[in-house]
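Handing you this structure, nothing more for now.
Just one protein chain is left out here, and the rest sit where they should.
Our next item is chain A:
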Amino acid sequence: MTATLTGPSASAASATPPVIDLRAGRKTYTTGSITFEALRGVDVRIERGEYVAIMGPSGSGKSTLMNVLGCLDVLTSGSYRLAGHDVGDLDEVELAQIRNEEIGFVFQQFHLLPSLASWRNVELPLMYRGVPRHERRERAALALERVGLGDRLDNRPGELSGGQQQRVAVARALVGEPALILADEPTGNLDTSSTEDVLALFDELHAQGRTIVLITHEPEVAERARRVVRVRDGLIQGDGPASALHDDRGYLHHPTSHDDDTQEIR
């Protein structure tokens, strides 16, 4: 990671495999006799160092996509390579390991363990990787400093504001140096100023060369990303630079009327 601190996309294109390489991804949910196809053939490729927002209305399949990208769920058909690993034929234990090493999650509900101090929440991914205790504490402290909570190591989540809790969660996502930071509606439960704090943090992390995929339905959040992938009814409907959002605000409300030809094949 340290090698790609500047100009990540330029160096990534040549040697390193894309962080995300999803092809013809389909996901079918079966509830009793009812089957529902939440992803209907999705292709997404995201290079190292990119900052991508996945947008779409509620029920469009964003969370399903996030679960697949995060290796929390497997595709019904199609192929998915994460940082060069073919995820398709991994078992439960191998999936756990790849989540641990390659992905840092940030959830809408923070998902911090309320009984543990900040640094103990942050060290969790390292614990399942067998990092020795003293090193875990050091690295957790560094990650918390990085998100501006160096003075809150021993506070429990209950003693922190919502914005601070989400920053603890971001520190937890960072601590293991994963290939990908995957955030599902990270600002969904935050007020405006905390939202700004967290988004500023993502900007910073992106500037430092991190790969970030952020799922949201808020245009204000999506426009902070460099690239926006639009999902609707289980299909990719648009993929282009975030600047396009400014031109067609209305598009978000009437996506079918928009002809999105800016999609690049990457």
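Keep this in mind: a residue touches a chain if its C-beta (ideal position, glycine included) is under 8 Å from a C-beta of that chain, and two chains touch if they have at least 3 such contacts; residues count from 1.
What we mean here is this: contacts and distances are computed from a predicted model.
Q: Just to verify: the chain that's not displayed, which of "Glycine betaine/proline transport system permease protein", "3-isopropylmalate dehydratase", "NADH-quinone oxidoreductase subunit NuoE" or "Multidrug ABC transporter substrate-binding protein" does UniProt list as its protein name?
A: "Multidrug ABC transporter substrate-binding protein"
Q: Among A:Glu101, A:Glu196, A:Glu218 or A:Asp233, exactly one should touch the missing chain; which is it?
A: Residue touching the chain left out of view: A:Glu101.
Q: Touching the left-out chain: which of A:Ser79, A:Ser115 or A:Ser161?
A: Checking the options A:Ser79, A:Ser115 or A:Ser161, the one contacting the hidden chain is A:Ser115.
Q: Considering the whole complex rather than only what is displayed, give the residues of chain A touching the chain that is not shown.
A: Those residues of chain A that touch the unshown chain are 67, 70, 72-73, 92-93, 96-97, 99-101, 105, 107, 111, 113, 115, 124-125, 127-130, 133, 172.
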